[in-house]
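Complex shown without one protein chain; remaining protein chains in place.
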Amino acid sequence: MTQFLIRRLFWAVFLFFVATIITYLIFWVIPADPAALAAGKAASPADILRVRHFLHLDRPIWEQYYYFVQNLVVHRSLGMSFVNRESVDSIIGKDAPVTASLVFGGAVFWLSLSIPVGILSALRPRSILDRITMTFVLIGISAHPVWIGLILSFLFGYKLHLTPIAGYCNFIPGSPGAQCEGPVQWAYHMILPWITFMILFAALYVRLVRANVMETMSEDYVRTARAKGASERRVMVHHVLRNSMLPVVTILGMDLGLALGGAIFTETIFNLPGLGREVISAYNADDLPVITGVVVFSTICVIIFNLIVDVTYGFLDPRIRPS
Amino acid sequence: MSSTSELLRVEGLEKYFPVRRGLIFQREVGSVKAVDGVDFVLNAGETLGVVGESGCGKSTMARCVARLLQPTAGKIFFEGRDITHLDRTAMRPIRREMMMVFQDPYASLNPRKRVGFIVGEPLEVHRIGTNAERKRRVQELLEIVGLSPEHYNRFPHEFSGGQRQRIGIARALAINPKLIICDEPVSALDVSVQAQILNLLKDLQEEFNLTYVFIAHDLNVVRHISDRVMVMYLGRAVEVGTRNDLFREPKHPYTGALLSAVPIAEPALGRSRRQIVLEGDVPSPLNPPEACRFHPRCPRFVPGKCDVDSPALLQMGSNEGHLASCHFPLERWPMSDDEIRQHAPMVGAPD
Partner (left out) sequence: MPALEVKDLATTFHTDDGLVKAVSGVSFSLDQGKTLGVVGESGSGKSVTFLTVMGLVDPRHAQVSGSVLLNGEEMLGASQARLRQIRGATIGMIFQDPMTSLNPVKTIGWQLEEAVLIHQDVTRKEARRQAIEILKEVEIPRSDQRVDDYPHQFSGGMRQRVMIAMALINNPEVLIADEPTTALDVTTQAQILRLMGRLQQEHQMAIVMVTHDLGVVAELANDVIVMYGGKVVEQANVDDLFARPEMPYTWGLLGSLPRLNAEGSRLEQIPGQPPSLLNPPRGCPFNPRCAFVMDVCRTDLPELRRSDNGEEHYFRCHLDDETRTRTWEAKHAALVSKDAAA
């Protein structure tokens, strides 16, 4: 087990370098002058030159990368934003909970819809429920998050006034200058983004669950259980479910890890101050440290969730448990 | 009926698959000794049957001989030439001379290609003939294996298991090879279809003077088709001999146990037969037993001998070329379970 974890750690370091180097390379390829933006509209060419020197932008790209790594190792810091000199650590610390609220809440929504529906339509393939479900799956898979988000926001927020149109409230009260706070307001503001996520992912997951349950139902050991005299309920609970959820766990882990890096469209539509929106504005400002910071953060998320998947898998499936 | 010119010679063939463990730099912590010292000679026009249970290394051995796997050690001579270390270019002309037929007719044919393409592929790979000539040759081949030339444009899924195996055989025949290595070619087929394929293979052998290495786990099938037979156990050949020597006068206790384990399709004979039932399972080739690989399951096991000295593959029995590796070979056949345990003193080593 420790050996496995250590190997994973090496992988993580490797991935970290690959992801950050690629970010720097892309930044280097794109013609942009963050110094001009950072210095402000009224800055003189001398000012811009000074800012450029101050931000190390006059150094070759590999040297800039070296400063980034050095800063990370020595000061355990992802650096400062070019634009407003705010610490990238604190930007991520501020944005990540918003994205996490969206992703985890959405996951609860989409799983609690797709698992039962997937199982039911697997049990009665080609039934009316199954056909209706598969139609919705098709719509959900084809629809774009922006479209879904705008429709929901227009219908429930603007027309029916059931939910806010957009915006975010902190779960934990006490942050200065907040317009609203507390769990109730938080959930109230998150409900439409969650539903957007649910429609997007439930479609994929219903199909995934349905396919896996159907496949497991035709396994020989399910027939063995029936030959033992097990009831359909027992067959389902003890023999089908755990085996059919194995692939779902893998996909879920990967989806969660990826989505935590920022749900760009959904955050933009509902004006949620999460990582996705942060990346967009950082991109518009050529704010390399913030972009790199988010890339590092989402790499770590993907690695952590893959680790969680592996551990869960080992727990669920004795065949790959290290002996 | 078979000429005596040597076509294939295998000496000391070994294939180890390394087992690796480690953090970033993987160390080799052991190896699966899939094939661990196999020698045989095969003459042109002959059929060598290879029998053994799962994990005995028979398929790995075949893949090494066809150079689909690189052997760990040993030498393979084809028509007197050492082909063990030939590179891709040098192997090309030799690949034309030896083809393989595989077990699973469902998995070994590309489902997206038409039969004409599948059968003609070897011709194309070796750049033989024009398109029209190839097409004519493929249609001829389809006829030879008992299919119809009209099947040229069909897909594999339109055929039954037996017909697919015929397609596989047609492909193997396409460029007139000398040697065909058949890896369990009839195990996946129904009994009545199995007979068709066995007959076809025999007919083709006579017509084209083919040489076969025929791998199977079914002793009746091997006995039917082979001139000589090799019995393998855990990567080693334990007994080699002509069909009659080996099936009528087996010397190795494992051969005896295999023979006696096959159910006989004749009620009276079957019920009265004296059976040797081995205990336990075949051990793992990752960690095979010391000395004689068979000793933990052998009814003739002698402590201090069989688990210490590895028996060599020696001439046993009355006929030349009948070899077995056993310190206490069977004196006669058939033998019952009780008889087999009381053995005569050891042969071979005077100590």
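Going in written order, the chains are labelled A and B, and every chain counts its residues from 1.
Convention: a residue touches a chain if its C-beta (ideal position, glycine included) is under 8 Å from a C-beta of that chain, and two chains touch if they have at least 3 such contacts.
Bear in mind that the values here come from a model prediction, so they are computed numbers and not experimental data.
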item	value
Omitted chain's touching partners, listed by label	A, B
Of B:L258, B:C298 or B:L313, the residue in touch with the unshown chain	B:L258
Option touching the unshown chain, where A:L72, A:L150, A:A230 or A:L258 are the choices	A:A230
Contact footprint on chain A, counting only the chain that is left out	219-221, 223-231, 234, 238-239, 242-243, 316-319
Missing-chain contacts mapped onto chain B	53-54, 160-163, 190-196, 198-199, 202, 217-221, 223-225, 243-244, 247, 257-258, 260-268, 270-271, 275, 277-278, 281-282
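The rule is simple: only the chains that are shown with their structure count from here on.
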item	value
Inter-chain centre distance, chain A versus chain B - centres from mean C-alpha coordinates, in Å	54
